[in-house]
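Note that one protein chain is taken out, while the other chains of the complex remain in position.
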Amino acid sequence: MVGYAFMGAAHSQAWRTAPRFFDLPLAPRMRVLAGRDPGAVKAAAERLGWEQTVTGWPELLDRDDVDLVDICTPGHTHAEIAIAALDAGKHVLCEKPLANTLAEAEAMVAAAERAAARGVRSMVGFTYRRVPAVQLARQLVADGRLGEIRHVRVQYLQDWLVDPQAPLTWRLDKQLAGSGALGDIGSHAVDLAQFVTGQALTGVAAALETFVTERPYPAGGPTGGLVAAPGDTTGPVTVDDAAVFLARLSGGGLGVFEATRFATGRKNALRIEVSGSAGSLAFDFEDMNVLQFFDGQDDVQGFRRVLVTEPQHPYIAAWWPAGHGLGYEHAFTHQVVDLVGAIAAGTDPAPSFADGLAVQRVLDAVERSAADDSRWTAVG
Amino acid sequence: MVGYAFMGAAHSQAWRTAPRFFDLPLAPRMRVLAGRDPGAVKAAAERLGWEQTVTGWPELLDRDDVDLVDICTPGHTHAEIAIAALDAGKHVLCEKPLANTLAEAEAMVAAAERAAARGVRSMVGFTYRRVPAVQLARQLVADGRLGEIRHVRVQYLQDWLVDPQAPLTWRLDKQLAGSGALGDIGSHAVDLAQFVTGQALTGVAAALETFVTERPYPAGGPTGGLVAAPGDTTGPVTVDDAAVFLARLSGGGLGVFEATRFATGRKNALRIEVSGSAGSLAFDFEDMNVLQFFDGQDDVQGFRRVLVTEPQHPYIAAWWPAGHGLGYEHAFTHQVVDLVGAIAAGTDPAPSFADGLAVQRVLDAVERSAADDSRWTAVG
Amino acid sequence: MVGYAFMGAAHSQAWRTAPRFFDLPLAPRMRVLAGRDPGAVKAAAERLGWEQTVTGWPELLDRDDVDLVDICTPGHTHAEIAIAALDAGKHVLCEKPLANTLAEAEAMVAAAERAAARGVRSMVGFTYRRVPAVQLARQLVADGRLGEIRHVRVQYLQDWLVDPQAPLTWRLDKQLAGSGALGDIGSHAVDLAQFVTGQALTGVAAALETFVTERPYPAGGPTGGLVAAPGDTTGPVTVDDAAVFLARLSGGGLGVFEATRFATGRKNALRIEVSGSAGSLAFDFEDMNVLQFFDGQDDVQGFRRVLVTEPQHPYIAAWWPAGHGLGYEHAFTHQVVDLVGAIAAGTDPAPSFADGLAVQRVLDAVERSAADDSRWTAVG
Partner (left out) sequence: MVGYAFMGAAHSQAWRTAPRFFDLPLAPRMRVLAGRDPGAVKAAAERLGWEQTVTGWPELLDRDDVDLVDICTPGHTHAEIAIAALDAGKHVLCEKPLANTLAEAEAMVAAAERAAARGVRSMVGFTYRRVPAVQLARQLVADGRLGEIRHVRVQYLQDWLVDPQAPLTWRLDKQLAGSGALGDIGSHAVDLAQFVTGQALTGVAAALETFVTERPYPAGGPTGGLVAAPGDTTGPVTVDDAAVFLARLSGGGLGVFEATRFATGRKNALRIEVSGSAGSLAFDFEDMNVLQFFDGQDDVQGFRRVLVTEPQHPYIAAWWPAGHGLGYEHAFTHQVVDLVGAIAAGTDPAPSFADGLAVQRVLDAVERSAADDSRWTAVG
């Protein structure tokens, strides 16, 4: 595994937990953790449960005891690591966003295709797909229970930047982060919509906004690659605080999207509501074990609050009895389960790098539309 | 009163009920109902409780015993009646939308201004403003409890056109109805956003959609002004089924709007969520006695589910004890209370015709943007 | 009508409104209001819309233009008025509780039976039965959609006595009010359970509690029949603040009941949850337009949030389009509709005085059990 921050912790817990609850066809071993700072990476390996450490990710590629590289670093490093790993014959799990630029993402997809031809697998980490309620949503759409999709309304609402004194970090710098709310959480919103509906977004009309354009550097000065001019205690925010856009689905439906870090009181509200000709559904990650489902066939109609914790629901049989909810990191465990299953079965796991690229193309169209007076902009 | 369909029933109930629960400074009498068909208008008057009937609205203007004209007819008739009534010195309550065209709406505002100079009052019927929870929302924003407004997300979701066999009525004809979901329910969404935030929408980027472009005429043939070509059993839908748009508030916040008649399972879900720098709120008319309020000052934070039924809440003291909810038509009673109060006090009631025009200007910008590739379009 | 306080206002609004929305087979006229104080009753009649007034209810019985007597006075007066009215051949609508004592209630039932034999009808005002969601609940149970009833859990939660400085009124005096939360709101809870399940409560084990035993008289001194010893500024609370009891249904199910005026934050939360062998339902009057329904037959299971506002739902077709909710007083209008319908049809309306007596018998068993160490006590 490369990287050991927030995502590294989630991935480690998943690798450790998956074989304890699921019958995996292969037994994963948490072999080597890679990071630049020798002391820090050793400490992280001990805490997160990795056997060994290296201080450069390229070392992983030469080792025979490494079959898979799990990339948990910031987005601008993904392309280089993933392409090298795939070309070295290592399976790759890469955190989202696939890359910070379209060109990088395209190169990664090309590498993934080359690798797949040799039986080497790749996957991008849109974990929200693997929340059981989201899987059930997808199944209901795929089974035709919603009929033709007329509308999706998707929001990813957080509030951690509401305070104008919240410090300037690398996530607010365009060079380092690529974009702001759009790439960080808007990418999840787009993938979720495309996954649940089984359709692509074909065009968008968008607006981006930065509400607070100048923020203080953290006490102690800039970190994580940020550089301040001498004497500066504040610096510019160069990414979007919020992104809103209209979209069209390939099946003709209309989409409305919003991603923001300024929705006071909403902590991690990734929400989707889908209106179809035969039924509807709604999901909010802040209530992640629940799917709302409206079936137009019912004689007594109402949105059903489905507590997605029953053995017949996706992934649940491996866990607890009905009514014993799952949490955030369980989706990462499911990701491991599906990835390991695909590797063993010799099939390509989803979401693929191509799926990741599809999301990037939407984000790119959003940025182009926003820069062009919100004019309707085709994706891709 | 002119007109006696759905809105006529709601207005009649309001005129009858207001003096029973509120101390009105003037005693309204339900004097004359106007309608074209003598038999139908007589029957309606009896059912709705009007003393007399006339078969032409102009007759109302000559009568000394008519002080106020309440216009409940379709939108394309509003301008003529309202202007004539105001010029005749009658106070006017006009249902929304103010008019079907900007030009008509502007003429109505001019008439209202002329009238106001002579102490004659006018008001447009955006009744959702008078739901107690909405009034409370406005108060909280006005009191600064939300801080700077960063986002509004507004939806008006209905589902009565989901069935492609739902019949073609005048509401689906552009000549008669002006527009579809946009004007009928999108207008409420816009007024609600402008009222609650106290800000104007200054620009939009929009898309309109008609999902079902051909529908059967009703059994028995076209009604309400529709004309079918000989032998035709179906006809074209010439208005939008759904409207979506991005918007900018005068204070710099971002808005996302959706109005649709294709949201399966949502019956009358007029929803608004406002995110401010200091707090947030959310409202859904399907749960009309409740306002969700998040106060960033709380030590233990969470959206409060405020049951807006307590004596200190707007309008409630006149009704029932705490916890005894109100229904849809109560807002019409509040409208009468406020209108009669303003007339007696010699002040101009709100929402004014100018407020109605402001909404029309937004709808017009939406239509222009949608026709121009969703390009950002200034309002007004 | 006799009495013109809170209930008088609700009944008046119902008599006035019913013929405007429903096709009644008879046309009610709001003829005479009876009350003791000539000035007060005149003012009330004007405000509530009654044509004439009298200062003694017996006068109503001699009038040929009075066909029905609507009793909205406190409970200890019900028996005398209702029996006299029925014996005089007047139909009677009597507010709940039917009476303050079992003996009175039994005499009223006897009078009602005598009257019914002569075609004179009687009804007791358990209006919560006529909330559309409650009617739908009853239909689902009657249709077997819940199977065998295993559990009912019923709560009626209010909080208006939480403040120990809330003044001592007649409602807190045993002589005048009969009991406290038990009779006032517990009676609704019992009737609701019996109505929805279609079963009787056959036995109870109960406890009563008075949390605040001494309260200040209102500023200005005791009112409404209360008498204070000279110089006393506070007086004793002689009724229960809260009542809790276990119960058995005639079909074998278990019930758990709670009625309290000390549930901080709950304003008028009359809640019922019914668990059956085939399905379940839940209702809370604080969300009165909604019925939660769980159908064990569903392939994708979850409680449906049924917005009971559609034309096919009970009473709704007479009102507004789907999604336009009703309020508290609509149930009173439905009561008038059903009562007038029964009178015209020559049938006995429900809930009958016998239904009211059945509730009284449960309350009596509760009081006996509470006084006997909570021992299980048969009803009746």
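A, B and C label the chains in the order they appear, each numbered from 1.
Criterion: a residue touches a chain if its C-beta (ideal position, glycine included) is under 8 Å from a C-beta of that chain, and two chains touch if they have at least 3 such contacts.
Just so it is clear, the structure is predicted and the values come from calculations on it, not from any experiment.
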Quick one: say which of C:A43, C:L61, C:A116 or C:V256 touches the chain that got left out.
C:V256
Specify the residue from the set C:A43, C:A88, C:L102 or C:V162 that touches the hidden chain.
C:V162
Can you say which of A:D67, A:E106, A:E310 or A:D372 touches the chain missing from this structure?
A:E310
Pick from C:L168, C:L182 or C:A205: which residue touches the chain that isn't shown?
C:A205
Listed in rising order, the chain B residues that touch the chain left out are 136, 140, 291-293, 295, 298, 300-307, 310
Residue list for chain C contacting the dropped chain reads 146, 150-151, 153, 155, 157, 159, 162, 164, 205-207, 209, 211, 242, 244-246, 248, 252, 254, 256, 258, 260, 262-266, 275-280, 294, 296, 301-303, 373-376
Please output the residues of chain A touching the missing chain, sorted low to high.
6, 9-10, 12-13, 16-17, 20-21, 47-49, 158, 160, 266-269, 285-290, 307, 309-310, 319-330
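Just so it is clear, only the chains that are shown with their structure count from here on.
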Name the chain whose C-alpha centroid is farthest from the C-alpha centroid of chain B.
A
Report the most central chain, judged by the distance from each chain's C-alpha mean to the global C-alpha mean.
B
Could the interface between the copies chain B and chain C be described as same, meaning over half of its residue numbers are common to both, or is it different?
same
I'd like to verify one number: the distance from the centre of chain A to the centre of chain C, where each centre is the average of its C-alpha atoms, in whole angstrom.
55
Whole-Å distance, chain A centre to chain B centre, using C-alpha means?
41
Expressed in whole Å, how far the mean CA point of chain B lies from that of chain C is 36
Within chain C, the set of residues that touch 2 or more other chains is 307, 310
